[in-house]
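Sharing a structure below in structure tokens format, with a few things to ask.
Complex shown without one protein chain; remaining protein chains in place.
Entry: subunit A
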Amino acid sequence: MNNPLHQGSRTDPAPHRTAAENEETPALEARGLGRRFRRNWALRDCDFRLPAGRICALVGPNGAGKTTLLSLAADLLEPTCGRLRVFGDSPKTPASRSRVAFVGQRKPLYPGFTVEEMLRAGRELNPGWDQAKAERLVRQGDISLHAKVGTLSGGQRTRVALALAFGKRPRLLLLDEPMSDLDPLVRHEITAALMSEVAEHGTTVLMSTHLVSEMDHVCDYLVTVTGGRVRLAGEVDVILGAHTLLMGRHQGEGLPSELAPHTVVSTDTTGHQLTALIRPRGPVAGQWAHHEPSLEELLIAYLRAPDIEPLLTPSARTGASEDAA
């Protein structure tokens, strides 16, 4: 069931990253983070850590608080409570501002500017600007530097927005639904551009996405948010390894008693055939076929079970959640 692509790109960059991981300050650390809009909590009691160097998918249903989390990290919003640290500093500090790049969902650019002027804006406003890199990214997409931004296609806009973000030489790149309005070919092309830049600089990436199947081979870290709360956070392979997909025959009402000692995320019965996604605590009794779930199966199960106890792998736990665990 394992996608060979998982194995390749996920395990390959991991060794040199994991070595330094523990000593390094996390790219992002949230403690008791919450943000309220009028009476609604968009994000609540968020405690997690994103280690540096990871490519993290931020997954959740619409309105789950993904954009709120990204906006808090980009200093576009202030938290109502709790705190967020970007490489150990508040997002408000000048240091954080120059370390973080953010690309919004609508890829906002100044429509009257030429691409060249857009890049100049990046150069004028960022001391560490890398003009060569920004121009290279734009040229790879066959975009003329003299084209007006307002005349660009969706894919070209995304490319220019990414060029602006990469020209800044960020240590943390925040992307809000970067691929949502692009066709598969452009998506592939942009993903490739993104991955080569990230691989070159060890940039940490946090991107919200609905395209789980496509992000599967790109991301090695995962944070899911539903109803404003973090449900899963950690390395994709560790999270997948912590779950088992059971299939077997089952008759009668309710859950089979063999599953009682484990955390059952979701169950699905078709006739006498029971499929259950569980977080096993020790060996599972009974006659079951065991599978490791795919990322998509896991995410769908979690999105359907919003009240399930959150799972954070050790690298994703903050001091506070470690004490509690």
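Just so we're on the same page, contacts are C-beta pairs under 8 Å (C-beta built on N, C-alpha and C of every residue); 3 or more make two chains touch, one makes a residue touch a chain; residues count from 1.
Going forward, contacts and distances are computed from a predicted model.
J.: Of the options "Transporter", "Ion-translocating oxidoreductase complex subunit E", "Thiamine transport system permease protein ThiP" or "Class E sortase", which is the UniProt protein name for the chain that has been left out of view?
T.: Its UniProt record gives the name "Transporter".
J.: Could you tell which one of A:Glu124, A:Glu253 or A:Glu309 touches the chain left off the display?
T.: A:Glu124
J.: Tell me which stretches of subunit A touch the chain missing from the display.
T.: Subunit A touches the chain not shown through residues 71, 74-76, 78, 94, 97-98, 100-102, 104, 106, 108-113, 116-117, 119-128, 131, 135, 138-139, 142-146, 164-165, 168.
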